Each structure stands twice: as structure tokens, then as C-alpha cells.
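Missing here: one protein chain of the complex. Every other protein chain is in place.
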């Protein structure tokens, strides 16, 4: 589908649709449902230096139009991902975006250095915004200076373009975006989850063992759209947008806001075929809207003209 | 209903249920549906020094599980409220909480000075968090130092206890709460709306004439619960909680989180009888839960014991 | 008095492409005061969709305690509404707003409707005829497939139809019909898209008339200030009207369109 092909730093995308990190594991489960090569890219589960078990259960709770999660970055660790997951994924013709997480700068740097050397990892997503890890995490995602330095350090060692994933739990998202741009980021992904909580009617205690969790799903879409609208006008980096996307119409709204590609998270749990469905629904919808190429829609809400991706490739 | 009576600074509440500011006008319209004296209190629409027309329309848009509004603090101005609205409200046996707004310190101070002298205004709600006014507003709601100073200045002139309404659009809600506590606030109300946006499928432009708006409704409840949970453990002020409340169960969840009373906003638009309904549903629900008084539930999520209101009266 | 009632669905039919006619029965009908009032409909019981949908009362029958709504299935809410079956119930708040004033003097009225602005004019026309008025109608639609009620209006009085593509009646807009036919009348009543109302205001300058407006709504009863319009005599100022409670019907020239 020519109308969907997009070039972003490190990413030659058949289409701008990819599963969001943590909502698709390392692809194995969803490969039962459709050929992963149909996807624009895959954002794999956050990888940390050591294997992590994550938080105690319950780890998820439902909310109105959304859900809370506190998985706690469970993952097989750098070695496990390098030796088992990435090689398995290499059977598919699809670029992998590795989500890099850690508790301190050194962790991030080490994971980025190693994982960016994997042959099918064509970009990194720096997860400075996970609300579910006690240590570190939070400062990286909320203090511009700290985010900038981490970006610089990771950029130094990364062999592939670096996207930084922004947290919505900040007073000024534009400051964060500018900071990581100054730090050398090649792109942005946004938004991560909003910090939320649900309490049990009977006990009065938090439903999640971790007490608080990250809010995702349709409920947060208006916040994500607003932030992408603000950031895309202030920074010169391509944005991969996410937050509550369920349909091709949602994708179009993200492009209007200023996104150059999008990711689908929570919706995969409701409909395992959602990414494939959206990819198929986009071309007819673009025709209806009378545009030849989806990138023409990027930033339409604030009057940006034509392909937003050129400048950034 | 003894089980619902609550004493808070400036507020002797028959019950802890009140309409949230801006979602109930000045009560006239809802008085067609039930006797306003049944309410715990009424938070009236934001009042500014001069009459304001507010933003152009469209001013509201629906989102998944919520709505966006950008009314822009339309109100008849201080004189209008003092001469027409408050006298009209005095026919009801219900305490009025006046929502005070402005663009600069002087406006806030003047409105607070005058309106706090009205005989049926028993508390003020300092609106430092309206996302829909271009000037001022934002800084007051996001910079602790600025919020503290405004609180001090308003506290000086107010003849009634002062509640400060916190914005959720901040990196650290506890810092904001502590700042206004240090500034002399008698209580907190939280949360105001999350800044959001919706774009029109056909035009690609924002649905709201103001472009961005405040997100309210069930979608934001998990964020409000989390913030009240955090703040109630860190500050010694009573909290009037709000955000997506639709039922008596929601009210209980807010008390568990740490609220001492609650306000209902958006739900009034869906069901004009919602406040009355909730007030009637609470006593049987409390019996089911086996508690004599609702205040016993305040802070149960983090293990706070018994009536939270004592210390604050 | 405004009431909130779960009204019974007596019939629910598709009468044109994406256009549905919903007949509801209940005591709410007893409260209807004038044609042009509207109701606020809650679709579904949950939070999806969250807000009520404003829909005009197309006509009502006091004896049978029934009222007819005609709506276009467009977005989330109205599309869901089409799934409601006979004998099910719909949560309705109303009647809301002030309708068209139909004073007793026997005169000639010109009713001009566009698209989903047509429905309330039907109840109005019936009322006017009942009061001894002579009525003429000009109905504008996109095309034939989305047109409805031409015949019913025809039974009440002279009825012109205009469609953008000429697939029914004359090709063009209601304003074209007026320029060509130059129908004479004492008062005009109109409901339709704002651009149409603006054009009419210019074209029928000086004529007495009433127009019904649309605005995005929150509460629908005057409390939230979502649906506010400037007045023409104070275009920049702080004076205003609320479409939901002061309107939706206003004398032509009162509101800044």
C-alpha cells in the first residue's frame, strides 16, 4: 500500500501501524493470529539488563473506558531477549523497535549498547516514563535536564536511531520534548500511561498489588492528542503516537494532531486482530478523505503542510 | 441522615455530596428537579471580577467515557453574582462554596474579599486550575511557589475558610498540595479537568473553538483517586474529591482514597437527579459495608483510622 | 415542567437513507408547550456514549401521549439509537427550550427547512393550520434519497422541494426557490444548518421571522454554558443567550449567527 508507506529515522514502514511496547510481548502469541510481517513495525516489551519478575499480582484492573496495569517491566533480560526473542522475530520481514528500560543511567546505556547491535533492531524506544517501577524511572520522565542527559548517554552508544518515550504525567510536555530533542533524540513516542489507581469496594484497598498503575485505553486518547498537538508544533522530531487507538479513525486523528506513525496497545487485548484490521481499514478511509498519502494528514490540525516525514529522514 | 453528616472548615454538611463548580450553574436550573436544600453544599460557577462571555462555541465535545469543555469561565461577574445569584440561593438551607477565578492575583483577591462577605457563602474554592483561560491560570496551578503566594494573599482577605482546587496537569501533585497548605489553605478540592483535545474527522481541526479543553467524566476517575490517595497521606487538610463520580459506589471509592466529601460534575448533565440519587443510595450502602458513619471510610485504602474530619474542624 | 422519563417505543422506522422516525409514548408528552421544543435523549445505559443527544420534537399527539422524533443516524450515539426496538424504552429528558410562537391571528406563514432541520417544522405547520393559518413550505435536502415528509407537508399546504443535485424538486438551495417563486407571506419560520439560516436572514431582511438554532450541548437545560451565543445588538459584549433554554427558537435578528 503506497499510501501507507512511511520513512522515519531507522524505520522503513510498510504502514504506520505497530503494536505498542508491553501489549504484544515479543510477538510470539500474536503470530498465531496473523503474519507479523504485515505490521509496520513491532515495539517489543521493555528490556532490562537483568531478567525481571516484575510486580506481584493483581497487575491489571479495568476502569471506565480504560485499564490500569502495573506489570513492573517483567522481561527475560537482555541476554534472553538477544538470544531467544530477537532471533525468533528475525523470521519476519518487520523492523523491531526495542523498548529500553532501567533503574539508573548505566542500565539504560548497557541495554541500549547491546540491543542496538541486534540485526533486526532498527530503532530504540527509550522508556523513561514507566510509572510502575519504584526506583529511577520517574525522575528520568519528569525532569527535563535528567531526561536530556540520559538521552545523550544512550545516543552515544546506540547503533540505531533513538526514540524517546514521553510520560504524560508532567506539567509541561513541551519542555520534556525539547529537552530530549536537545539530547539528540531522533524521534518521540508518546504517550505512556497516566498514573492512576482503583480501589476495591469491599476491602477499600487498591485492586493492584502495586497500588498505583498506568492508565491506558480509549479514556486517555484526548490527553495524548492534546500533547502531540502541542509537541509537534514545538519540536522538529517525528512522533509515533499512541493512547487509546482502536480504529482507523483514531489513527487519522493522531495524524491530524501531528503524529507520523502510531502504535496500538490495550486494544490488542480486546481484539487480537486490531492492528491487522486497522491496516486494512486505512486505505479506503484515506480515499474517502481524498488524500493520496497518509503523511499528508500529519499536523493538519495546526495547518502543517504535506509530508511531515521528509525533514526528519 | 446522621451517618452522612460531616463537619469541615466552614461547612456543616447534611451529607458529603455537592454539585461541582461549573456543572450546576448557580442552581436555578436544577431547582426544577429537586429541593436544593437536600444537597450537602453547592459549588457555584466560577466568579470573576468582571462579567465574562467566555470562549466561542463549540465549547464541549464528547470523548470515550468523558467530555471536554472549554467554557472559558463565562459568568455574570462579581456584582451579578452578589446581587442576583447568591440572594436567590439564600432561600435554600444549603451552604454555598464560591468558586473564585481570575487572571492575576489582584482579581482573585478582590473577588475573594467581596464574595466571602456574602451571608450564605461559607467557604471559598480557589480555582487556580482552570485549563481554559489563556492568561494567568496555568502558572497558578502548576508552580508551587506561585500557588502558595496566591493562597496567602486570598486567605488574608477571605472571611470564610479557603479550599484550593488543584489541577491534575502537574508532575507532582503532592508538592502543589503542600505548597497551598503552607500558604494557609483550610482544605483542598481535587481534581479539576485534565487538559485534552479532540479533532474532527472531516476537517482535521479541533472540535472545540478553544482548541484544547478540560477532560472530565468517568474516564478521569482513576487519576483523581490516585492523586487523592497520594495527597491525603502527605497533607493534613480535608479533601473534597471529584472526577467522574456517577454513583454511591464511586463516592465510597473516593472516601477510601482519602476524601472527606465529594462533588459531582459531568454526571449532572447525564442525569439531572444524580446528586439526589447518590444521597439516597449512600445510607443503605454504608449499612451493607457495616459502617456507622461515612467518615470512617476516609483513607481506608492507606490504613487511616476513623473520622478524618475531627482534626480538621 | 421538564421531566426525565423512560418512554416506550411505539414504532421506529427508517424513512429515508440514514433517517429514522421514532415514536415514543409517555407522560412527558403532556408537558410539551409549543412546536420547536426538543428533548435530550440518553442512548444506552452506560458511559458509551456518555452525553445525551438533543433531538427536536417533530410532532406530538396529546391524546395518545405520543411524540415523534426524526433523526439522522450519524455518529456514535444516533447510530446506536437505531438499534432500539419496538416496546423497548428510551431515556428522555424534556421537553426542553422554547418553541415557535404561533399567535392566533390568521396569517400566511412560510416554513423553510433544511435537512434534519425539517422535522420540527412539521409539528409547527400542523399547529399553524390548526390555528387557521395558511402555510407554505420550502424543504431543502442534499438529494432525494435523504428526503422525507414532502407528502405530509404537501397535505398541509403548498410545498416546494429543493435538492442540491436536483434529484427531487428544483435543483439548488431553499434560497433559490425563494428568489424564483417569490412566495408572499407574513411570517417565516426556519430550521436548518447555520449557513442556511444566515443566507435567509440576508435574503428575507426586514421580514418577521423565527429561526431555530443548533449548538453543541452539555446539560441541555441552561446550567453549563456550553450552548451560548452572542446577541446581535452586543456582538462583542458579555450579554448572551443560551440555545438550550432561551432557544432553540429565536426571533430573526436577535442572535449573532
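The first chain written gets the first letter, and so on, giving A, B and C; residue counts start at 1 in each chain.
One rule holds in what follows: a residue touches a chain if its C-beta (ideal position, glycine included) is under 8 Å from a C-beta of that chain, and two chains touch if they have at least 3 such contacts.
From a predicted model like this one, the values you see are computed outputs, not experimental measurements.
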Which of A:30, A:108, A:140 or A:229 contacts the chain that the document leaves out: A:30
Among A:8, A:43 or A:67, the residue in touch with the chain that has been omitted: A:67
Touching residues (missing chain, whole complex) on subunit C: 44, 46-48
Residue ranges of subunit B at the interface with the undisplayed chain: 64-65
Touching residues (missing chain, whole complex) on subunit A: 22-25, 28-30, 32-33, 45, 50-54, 57-62, 64-67, 69, 71, 74, 76-77, 217-218, 246, 266, 268-273
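Quick note on the criterion: only the chains that are shown with their structure count from here on.
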Middle chain, criterion being Cα centroid separation: B
CA centroid of subunit A to CA centroid of subunit C, Å: 46
For subunit A paired with subunit B, centre-to-centre distance based on mean C-alpha positions, whole Å: 34
Contacts with 2+ other chains: residues of subunit B: 64-66, 217-218
Set of subunit C residues in contact with two or more other chains: 47-48
